[in-house]
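One structure below.
One protein chain is absent from this view; the other protein chains keep their places.
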């Protein structure tokens, strides 16, 4: 099965990612050339939980292509979310809009929406599960600023255990040749084993570090994420470690002049404001690259017939996924779609193992 | 008095309804021809209670005509609704917008707004009173799918007592020749007597049925509505009857192949999802027809000089309407407008009898 949705960046080939990047760069070079590319088209932004930055990025992307937007930003304001099934909402919106960008607190919702939509669906975040256009943002930034996606030494720092953006970035960059990683975190917040598996399977070099000051020295890229206090067992533990992972002027002085600093934002205190004006600090420009990446994505999904994304082969399994955070728990009409991975049966919506 | 507002579909002649339908069909045939029809025009959607579906339908309609939209979707976010009179809000918005679509929880609000607006006003629902563009949606769907608005056998099923969409649809279709109706409901939820009066006055055949399975057999149209648990005296009563009025595959098998199923949405459980893919299930397409109907309505109100809607002759009555749900109870400056009906004095805002 092939489709015109972006649910999971994993489903995209590197050729497709490269195609998005090339398109994004073309748009950046001459935005006025694309000002009418989506004339008469409508993007629906269905945000079942607020995420102003992502929503505004998509809205701006569509407006800069000449299209228009409709949508909502909060389930409380939304009658469609009161008692109505996701399917019914998606069916109705398919009659209004040419493309749908959906955000939802429950895992697998974008995938579920894509089953019923008559138009392309973009996943703008489904709970703690996937957020593919954030990784797209990171990749467009890297390619534009470093000129390549391979032969990079990438430091990722902060909460590597829970940060879905970090996992997705590593998985994507592992597909490009000769990238190496420095995983900078406390032991408690180190990457899950399956990420190590992916690195090893792809033959990527990696180091584990618990010192940002040491690790920063020879990086091409430093990807910072925030550490959340609630992840720590005690306040003492948090207080003891939090400053190790604050990027400040002193640590930055040890980095190369051509290193670039990325951050998915919002930041809390893990990057001090006094380095915001350093030319290596690219986290604000990164948000703008994200907008161009989304413009490219919308264009390709709407207008490039060859830009179809392979879906994973799925079966109907005998029993339901029992992940309580999975959309199948809420929307009862959904089929028990599953796929096989390493001999296990996995839920096609939330990617958790079905017992 | 004539005007350019749509407050109550009753005020429209069948010629005017037919004109909207013809325009809607023209737009459907070639949407790009209308992409700039409202260039430079602004629609204000003033939604004093959330109704995302209706609001998005209007916004999409205006955007597809080349116009733009402003508005709000919730009184809590709206400073105009804090302490400010409806009149003042409408006066100010009249200075910004070319046409106003208003939704309000209080009966008669759209009518009140039209007294002060300098631009056309469309009623998008005023409490439990009127919702004319829903009926417009139903009528555009019927005409497009059945090719006619007369000589139809229409089944209406569910809560016929409280469903304003059902009442409005019956009143409208009763004006066309040779339509007959099957009123399918429990005794408790049967149509009010005034609807029976209208049917008899217009010479319409009608049957009363308490079995959807029996009634479905020879219908041209089945109009489903949801039954609300709180309408029943006891849970037992509700449980006993609710399944009679669920349209499922088994019942649908008895229907004609050219019968069409409509529903104003949102549905709860009164249509099972397994018939959604049946070609007779038109409730999702119906929402799209509604969008085209709204496009036609906006166009005619803004651009067709001949499209003026006759207002009812109104007088100033001696005392105020005392319907506690009427807008005159909240906005004290409103005149005591009334009209005569069968020798009674009726409120011109909420259509209730003035004592």
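Each chain gets a letter, A and B, in the order it is written, and its residues are counted from 1.
Note that a contact is a pair of C-beta atoms (placed from the backbone, for glycine too) under 8 Å apart; a residue touches a chain by one contact, two chains touch by 3 or more.
Note that this is a predicted model, so its numbers are computed, not measured.
Q: Among A:11, A:37 or A:56, single out the residue that touches the unshown chain.
A: If we include the chain that is not displayed, A:56 is the one touching it.
Q: Considering the whole complex, which of A:22, A:35 or A:148 touches the chain not shown?
A: Going through A:22, A:35 or A:148 one by one, A:35 is the residue touching the chain not shown.
Q: At which residues does chain B meet the chain that is not included here?
A: 39-40, 42, 44, 68, 70-72, 76-85, 87-88, 91-97, 333
Q: Spell out, residue by residue, where the missing chain touches chain A.
A: Residues in contact with the chain left out: 31-32, 35, 50-53, 56-57, 59-60, 63-64, 73-74, 77, 265-268, 273, 276, 284-285, 287-288, 291.
In this section, only the chains that are shown with their structure count from here on.
Q: Write the angle of the rotation needed to overlay chain A on chain B, where the fit uses Cα atoms and the result is rounded to the nearest 5°.
A: Value: 120 degrees, nearest 5.
Q: CA centre of chain A versus CA centre of chain B: separation in Å?
A: Chain centroid spacing, chain A to chain B, equals 42 Å.
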